[in-house]
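What follows is a single structure, written as structure tokens, with notes after it.
Part of the complex only, each chain left as placed.
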Amino acid sequence: MLSLGCPDALGIVARLSGFLAGAGAWIVEAAYHADPDTGWFFTRQAVTASSVRMSLEEFRERFAEIAATFGKEAEWSVHDTGEPKRIVLLVSKEGHCLHDLLGRAATGELPAEICAVIGNHTSLEPVARAHGLPFQHVPFPADPEQRSAAFEQVRTLVDAHDPHAVVLARFMQVLPPELCAHWKRKAINIHHSFLPSFVGARPYHQAHERGVKIIGATCHYVTAELDAGPIIEQDVVRIDHSYSIADMVRHGRDIEKIVLSRGLRWHLEDRVQVHGRKTVIFS
Amino acid sequence: MLSLGCPDALGIVARLSGFLAGAGAWIVEAAYHADPDTGWFFTRQAVTASSVRMSLEEFRERFAEIAATFGKEAEWSVHDTGEPKRIVLLVSKEGHCLHDLLGRAATGELPAEICAVIGNHTSLEPVARAHGLPFQHVPFPADPEQRSAAFEQVRTLVDAHDPHAVVLARFMQVLPPELCAHWKRKAINIHHSFLPSFVGARPYHQAHERGVKIIGATCHYVTAELDAGPIIEQDVVRIDHSYSIADMVRHGRDIEKIVLSRGLRWHLEDRVQVHGRKTVIFS
């Protein structure tokens, strides 16, 4: 799997595909996008590992030479998709996203191993354990100073697994900026509204109050600005005047589960590329 | 057609349906909604006119007696849906909503007669005339004082038709508060975003900038606060990173046309009831 983002220029695809053909690489999936606003070029190339006539290390080294010609801002990665991915889940009290991800893991649908579930409450511990997963409880006190100690503990517990994604599966604590930076493009949140509508707390209450006819959910990378990170996926469901807040919550959860699982999957399959505040999804 | 909104209480339906049965009224459609948050009761009853054993006038008078028992805040209306409805369209330069409504009128789908098209530009005059409709041009100067004279002229031209709806079919001038009040629950706007996201100007540009994965349109009653009136209808369409602003505009227009025509139809069929900032749609 080869991901590349760089300033757009003539002949990038030619050099790239020439290199791949030279390495004997059989391209299974290839996608490109050139953003006319930013002048940025994005590509994702999936090749059959067995077709490549060199080691992953050598492939990386030789590609680095090509990539150097694409400008010094170029960002790229090459890795073996055969290598299993790991994720850690952060939860609070609401269990629907946790249940959904555990169910997907159990049916073999999740392209990653769930290493651990960390909660600031203990209510979801039995579910995690029933699926054979370790559950670690990190209580979050109201006192702000003690909270940063709690976040330090979460960070240590998470980082022990060196995960490819840290999933905030309805984790109701706002990550401090330094943790957002530390887990940049790795911490994934599900927000229970169609952002940018209804940022912050109790979005279903806000939606009910405003009288909207459609509600939604948003999966995004976590950044220091609340609910403003690059959007990976969104979806919506139609409601009407007869929906109570409880009805909205229930229908909204179904959307949250789907949107989180789609966004997480794309992230784990290296289908998401970020440039500034926007994402390119090679789905 | 009987519409009623009043404080919820025991036996409203019984008194109402007892009255209708007593009048011989055959109920074709009946819908109810009780809002637990506001304690408000809403109903819409469509009865076959020929089944009623009294004149519309007498029916109204006798119902007024019943309605008086539902509280002094009760709002109600009784009218003959056989009576043709009239609408006036306000337009600027963008023609897609105008074309759409003219096409619906031509195919007999619109439950109203379009009396006139009023524009602050002349670019859409030929289309209106091709459909045999009068087009009135009211130029809007940049000077704020002259603008209120222009709005006065629009008001006079519109009110001459005593319309059931004043449709802002991508009319790009913000109505002054007194005109919003004058056309309360009669002036209908189509906003080219999924409100409350992207209030105000250039919503597709705002959506492009934010990197959302879905865009939408909102049909709402016009109130003094910009893009904040009671929402009648909304719908959305999925986009992705490859959409330029022009692509978003093109896909958005299809949603705008549908959302406006649905909302307008419900309004004309007296299916919309408003309480505070929210609508009940008996669709």
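Odds and ends about this structure:
Note that the chains take the letters A and B in the order they are written out, and that residue 1 is the start of every chain.
The rule is simple: contacts are C-beta pairs under 8 Å (C-beta built on N, C-alpha and C of every residue); 3 or more make two chains touch, one makes a residue touch a chain.
Quick caveat, the model's predicted, so the values are computed rather than measured.
Every protein chain here is a copy of the same sequence, 2 of them drawn, and the whole complex in this file adds up to 4 copies.
Everything below uses one rule, namely that only the chains that are shown with their structure count from here on.
The distance from the centre of subunit A to the centre of subunit B, with each centre set as the mean of the Cα atoms, comes to 41 Å. Residues 33, 35-37, 194-198, 208-214, 216, 230-231, 233-236, 240-242, 244, 277-281, 283 of subunit A are the ones that touch subunit B when the two sit in their complex.
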